[in-house]
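Dropping a structure here in structure tokens format, bear with me for questions.
The complex appears here without one of its protein chains, the remainder shown in place.
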Amino acid sequence: MVPRGWWLLRRTIGIAAFVLLILAQLAAFLYVPPERTMGDVQRIFYFHVASAWNAFLAFFVVFLAGVLYLFSRRRPLDSLAAASAEVGVVFTTIVLVTGPLWAKPVWNTYWTWDVRLTTTLILWFIYVAYLAIRAAVDEPDQRARLSSIFGILGFIDVPVVFFSIRWWRSIHPVLIEPGSMNMSGPMVATLILSVVAFTVLYVYLTLYVRDWMEIKEELSEAKDRLRWTM
Amino acid sequence: MGFWQQVWVVSWKDLRAEARGHAATANMVAFALIIVVILSFAFDAAVSRAVLPGMLWAAVFFAGTLGLNRSFAAEHAEGGLVGLLVAPVDRAVIFAGKLAANLIFMFIVEAVTIPVFCLLGNAGPGPAWPWFGLLVVVGTLGFSAAGTVLAAIASHARSGEMLLPVILFPVLVPVIIGCVQATRSVLGLAGMGPYWTWLWFMVAYDLLFIAVPALLFEYVLES
Partner (left out) sequence: MAGEPGDLLVVQNLGKRIGHRWILKDVGFRLAAGQVLGIFGPNGAGKSTLLRVLAGVMRPSAGQAYWQGRDVFAAGPWWRAQFGYLAHQPLVYPDLSARENLVFHARLRGLREVSRLVQDALARAGLLLFADEPVRYFSRGMQQRLAVERAFLGAPALVMLDEPYNALDAAAAEALDARLRDYAAAGGCVLMVTHDVAHGLSLATQVLVLDMGTCILSGTKAGIGTETIVASWKEKSHGILAAGLGG
């Protein structure tokens, strides 16, 4: 069973996430000035980038937890991988939604085939594939093992996808080039705050989902044990 | 017995079983051809030659998933997989053997589909045909490598045949982009410069997706 201190720690992380998110929103909407060329709609960038960072971080955790699971066969590691995937796919979806929301007013097109955004799109599909495998295998050990392997394959695939899209883009330059922004001090600070806030949120949500999965497993085990003695 | 001899034994078994009228290859060829035709309607290829490379590879890879499903489905059906598991060979031999068999099936399908495609699209590699052949080999190897390991994973799942395309194609994106771009060069829609970038890129992909699954294959098969 889990030590009492754990719930306290997790709750603290949750409160920290809440506070940081409020601060990040205040910073992004009130503190930081509107961007020179894009105006207020650019503010979505702070959450877009923060989500993107966590989308990839989450998949790294899926990969790492999968590798560790294959070595140790400890179920909490698999629950961690599964939790990170569920939370990660949400962050990825946020990236894919905020991207077009930002692109349309600024560049008058929903999708720019930007390298990073397109790689994130493929990452989304890899997440979906990972979750599909988990949904399709009933036996817990096998599910853990197969999804760990896919997590590894998916993770090594992501950089390869990135490069392929980048070279593809360099051959087919698209008219819209999102380009870079000149970022002033307050903007950088806001961005960092936003990234930190979202990361803490990611940690909190992942731990929460992981604990929930572990409890579910323990419950079903307890039921099973009861059934066997009857 | 040497590694490659063992690999050949495993492949030979798959090839022999297929030759006995399992008709997976025939279905794959038929499917690939009809996709070529349908995509010709869909993209009005008569008007725009730029879509031709994409059409070819979409047809080949979609049809290819039929063959991949076959490679492990039959093993589970009669428990043949257990027979492979108790054989005194490395698990990587099973991976390599299945990969080789899948590769050969794909080549057979391509041998029919590509000429028909060239006919319908009024396009062809012309003098660049050796480069086209090289590209087909490298690209198909990438498809078969990722496809074999993912088919093995999917075979353990409920409705694995439906799961396979979902888990395979995101992983295949680099191969798809690479094959299409390199084919553009070979068909004269672009210069030969990019061809080499893409070819080496796909070689890197092939090496990665042969080495890593070979190491992990033990875990895919065990229970």
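As written, the chain order gives the labels A and B, with residue 1 at the start of each chain.
Just so it is clear, contacts are C-beta pairs under 8 Å (C-beta built on N, C-alpha and C of every residue); 3 or more make two chains touch, one makes a residue touch a chain.
The model shown is predicted, which means the values in this text are computed figures rather than measured ones.
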Residue of B:A74, B:V112, B:L189 or B:V203 touching the missing chain in the full complex: B:A74
Given B:L85, B:L189 or B:V203, the one touching the chain that is not displayed: B:L85
Absent chain, residues of chain B that touch it: 1, 6, 9-10, 12-13, 16-18, 20-22, 74, 77-80, 82-83, 85-91, 222-223
Absent chain, residues of chain A that touch it: 139-141, 221, 224-225, 228-230
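Everything that follows uses one rule, which is that only the chains that are shown with their structure count from here on.
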Distance from chain B to chain A - Cα centre to Cα centre, in angstrom: 31
Chain B-touching residues of chain A, taken from the complex the two chains share: 70, 122, 125-126, 128-129, 132-133, 136-138, 142, 145-146, 148-150, 152-154, 156-157, 160-161, 163-165, 167-168, 171
Touching residues on chain B, where the partner in the complex is chain A: 146, 149-150, 153-154, 156-160, 163, 166-167, 169-171, 173-174, 177-178, 181, 190, 194, 197-198, 201, 204-205, 208-209, 212-213, 216, 219-220, 222-223
